[in-house]
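Before any comments, here is the structure.
For this view, one protein chain was removed and the others were kept in their places.
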Amino acid sequence: MDYNEISFRVRYCETDQMGVVHHGNYPQYLEMGRIEWLRSFGVSYKAMEDGGVILPVVSVSVNYKKSAYYDDLLVVRTRLSKKPMVRIEFDYEIYNGEGEFLADANTVLAFMDAKKNKPMRCPEDILRKFGY
Amino acid sequence: MDYNEISFRVRYCETDQMGVVHHGNYPQYLEMGRIEWLRSFGVSYKAMEDGGVILPVVSVSVNYKKSAYYDDLLVVRTRLSKKPMVRIEFDYEIYNGEGEFLADANTVLAFMDAKKNKPMRCPEDILRKFGY
Amino acid sequence: MDYNEISFRVRYCETDQMGVVHHGNYPQYLEMGRIEWLRSFGVSYKAMEDGGVILPVVSVSVNYKKSAYYDDLLVVRTRLSKKPMVRIEFDYEIYNGEGEFLADANTVLAFMDAKKNKPMRCPEDILRKFGY
Partner (left out) sequence: MDYNEISFRVRYCETDQMGVVHHGNYPQYLEMGRIEWLRSFGVSYKAMEDGGVILPVVSVSVNYKKSAYYDDLLVVRTRLSKKPMVRIEFDYEIYNGEGEFLADANTVLAFMDAKKNKPMRCPEDILRKFGY
């Protein structure tokens, strides 16, 4: 399986007065998706950060097709776009509990050495965990 | 002047444990930018929504160049990308208080008739306020 | 069992630059707790709201004892404080995945008839579901 799936319920506070999930919450959902994608390969982002490797976000884009609603059981599918180098790129699809396609998205993150505050390549041991 | 500028201070809660503003807050900043852009042309988004015209977000993309920090006085510059039709598109630039360029972004929103739940053209009176 | 337990993972965006979960997220956690408490008695808050009964929050108080951290698997225990009348009151305890006690909290909500915008008593059918 080349993608990872997480499921979670929309929080009330995530709705806005249009009666739908505010679009600004989606970057959070993507973040949850890629963190669980990493975990599914045995990579804890928390441990990575404690070890001095951080992953600041370089770009986010989201295309909204259908609205999500309060109490929906959303599904985020996360997929690696290509082999990570100095950057790691993910594609996402978001569905509701009825399997309706709500949004797709893409994020690019950079591997950074936190101490030196410098870009770095994806560490070899992590690449191996990803199957490269 | 073809762009509108707003300025506001980063809230503590908007930082994350990397010590910077979490990237997920930027869509909120863009929203604040375009709402004040509308207001600068005499268009209240609140009044528009009360009048049955809503503007759901169709897409958001953000490119992050430099980090924003707690207590920074951020500036969001909002510009209309082109003449609004059934959609309205904005370009944004975000700067910190020292004038450093932090991010650029783009959003597309759709004019919707809230009652009919149907897409519509940008109302004529609003187009005129925008100078078209 | 007189309390309901939910468990969820801290989101990265919920941390702040102190390196802990920002205290402002806890009201959201309490809301998630009481909504699942209701669900455990067969009461969907979504259905209740669709049926014209809303539950605006009258008061929230939280006492923070220990910090929560990124990636923690938090547990929220929700308990009804007393028989609901025109108001419904909940007590909460928050624990981390190691069972450490992090916070306690209390919220009071009011039963409101959404159409009339007036306070009302807790509907009889809901009281019965709660065992009264």
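Of note:
Chains: A, B and C, in written order; residue numbering restarts at 1 for each.
The rule is simple: contacts are C-beta pairs under 8 Å (C-beta built on N, C-alpha and C of every residue); 3 or more make two chains touch, one makes a residue touch a chain.
Keep in mind the model is a prediction, meaning the values are calculated, not measured.
The residue touching the chain not shown here, chosen from C:27, C:97 or C:123, is C:27. Think of the hidden chain as still there; on chain B it touches residues 8-9, 11-13, 27-28, 31-32, 35, 44-46, 70-71. Against the chain not shown here, chain C presents residues 17-18, 20, 23-28, 31, 49, 54, 56-64, 67.
Within the entire complex, the positions of chain A that touch the omitted partner chain are 12-13, 15-20, 22, 24, 70.
Just so it is clear, only the chains that are shown with their structure count from here on.
Taking the mean Cα position of each chain as its centre, B sits at the greatest distance from chain C. Rounded to a whole number, the gap between the C-alpha centres of chain B and chain C is 33 angstrom.
One inter-chain figure worth recording: chain A and chain B are separated by 23 Å, centre to centre, where each centre is the mean of the chain's CA atoms.
In chain C, the residues touching two or more other chains are 12-13, 70.
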